[in-house]
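First the structure, then my questions, so here it is.
One chain of protein is taken out of this complex; the other chains stay put.
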């Protein structure tokens, strides 16, 4: 292992396969033999399902294998262990679309962290079912596309959105308090590439108005959950969660106010983990290589 | 208001009534006129239900009204505002029965805090559906009563337990990881006087084996919830909650281990709040005068 | 007590005086007699110093005393108990100046919460010792004033700043990661009206580069502290604090990244508490009427 030079790009390999002996040895030997200085390596064995999962990150500067030969070079190891794998390069940043409705706090938090360089991605597009936040998009010079949605137009509009996302080469969709339920059309088009923030500690209070439900139940903590969106509403793999204390003296409005800081923090953390290729989905759960 | 002398007993009045003007003025003037130095006063207005709730604690040393005249002296104020009220004296400590099964951590935590004087109560009785923890009772010199329970004997045994609790003058029942569901017979006999610890962040994962469910769902925090027991399983008013972080690398056994510290902390806090008369139940929620 | 009508303005009285009997009775009776529906009342007795502190908020709609007669009407009670007091009206919002340097996250968080209406204040002015964040000010249409500071010009520039703050009628100064130490000139001009965010869990790691110090010490949590600025660097009354977990695998840069979400959350909470008149400073500590 080795410390990455500040600006040296890295390669990131994520692997899933049946658990078996020799995987770490094979991969680390391959990298060693090709002068690949490992920057970070982490593994996980799923004890219930028997799966093996690994994330390895190494420096490209000294690495003996060219980027476009890497897939071929890895193929024998992948075949030997029956690996599913994905390869990323740290200097290729994801193109991200932000979906919003009315609430601005998650949006500003993402834009602020993008501006400061914390979130290394491109944001070529904002999408909304309303006009409310167009002004924010304008301020940041981000193209804003309005897709008003009614029950009748929903399917057609989602198709339009998907077309636009594909035309723009979007890798990641972030629902920054986007208040529309996505149909399977959309979720199947971007599997494990749509991140939502739900304003409760899932699986408590799924669906609409979770702060109202939490208030009625008299909980002493409110939560927020960021997850990949799947066909089942609020049932997708959880990436990050957080809670903050509340009391009987807090009104629903206070729950909403206290929840905001939580929502933006949890969503931005989930996005950071995703774009740094630190998440891996298996059996509707995430492995988060922290 | 005034600082209580270390050992001076106090009176604690808890009040619920429809919200209306003049309540604080009436009660505080009554205490002032009778040389009752207020040690602590807290109020709450339920904005949804329109209820008013108050807890006042004052020193008895200088107080001009005798303990056994107090109810009569308060009657006119109570009548004027339509108050439900409860009166306690800090030197009258509750008699508490601990219900346990196999897990010892909540039990030891309560016993340790009792021994150190943090939990000011008497513990004249431990009850269990198993023999496992008799040894702990013996060590601490607490009478231990074994009520084995099968589906057939459950109703009869609960009646025996209630009889015993009444014979012992029990004010409070603490279910310290007691692994039996109480029937309405028991819950109605001790309304708002049975405290349970559930090993999840309710309302997520009610019922049996919550850590297993939490692990399957892939949550990133596990929780514990202490609540008053009502007829509806795991639906009673919540007194205290806590969470602790977990990750994909934690097995169910790790969830259970990490949850233990949480469960005992949350339960002991709830018991402390109850025996210091800091909780008030309304509309299936607790007002916790912190 | 009573529920405030959504748009009805309220009066907020904050009081400090020597602890003595009858204060609550006197104030609540005064309000009751003048049809002042109490929305919120909270008190505190400082057991070490013997001080009494109270915050009362009541509706103005039905109140029998006119705003400009209120000070006179309260004078006898204030005199009787030797009160220091302050009176605010919820529809008079503070004029706030934001001081910044290079980091944008606290700034965006304040602006986002201001835009959504969570932080009810005016922001007529941004001040900086650098030009870096002028663009943000421009986007939000906030006048931006650049006061470059060197050791030689510091005193003169602070005088200029104070003059400007006074000319603008500024009530509150928020240092949103402003990387200059204020001289007594400034702190004395705005006592308990300058709020800073320090990126550590004070009193641990005061002064410069706290994340570096925290990393070197090997802490397992990093913190953030919002406090009123006094003459003593990082020694002023603490308003709010937070922490977030870190591990050996986090670099200093990771500490900085993880700390950002914390800093902005803690600062925005402190500003919210201040502008809702929920803080009271006594003996270099804050009483926070939550």
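Chains here go by letter, A, B and C, matching the order in which they are written, and residues are numbered from 1 within each.
Definition applied: a residue touches a chain if its C-beta (ideal position, glycine included) is under 8 Å from a C-beta of that chain, and two chains touch if they have at least 3 such contacts.
Given the structure is predicted, the values throughout are model-derived calculations rather than measurements.
Student: Looking at the whole complex, which of B:118, B:131, B:163 or B:188 touches the chain that is not displayed?
Tutor: In the complete complex, the chain left out is touched by residue B:118.
Student: For a quick check of understanding: of B:104, B:187 or B:200, which residue touches the chain that isn't displayed?
Tutor: B:104
Student: On subunit A, where is the contact patch with the chain that was removed from view?
Tutor: 1-3, 19, 21-25, 28-29, 31-32, 35, 37-39, 41-43, 45, 47, 50, 52, 245
Student: If the missing chain were put back, which residues of subunit B would it touch?
Tutor: 103-105, 108-109, 111-113, 115-116, 118, 139-140, 247, 249, 257, 260-261, 264-265, 268-269, 272, 290
Student: Which parts of subunit C face the unshown chain closely enough to count as touching?
Tutor: So the residues of subunit C touching the unseen chain are 44, 47, 201-205, 217-221, 223, 237-243, 247-249, 251, 284-288, 290.
In this section, only the chains that are shown with their structure count from here on.
Student: In whole angstrom, how far does the Cα centroid of subunit A sit from the Cα centroid of subunit B?
Tutor: 41
Student: Would you mind listing the residues of subunit C that make contact with two or more other chains?
Tutor: none
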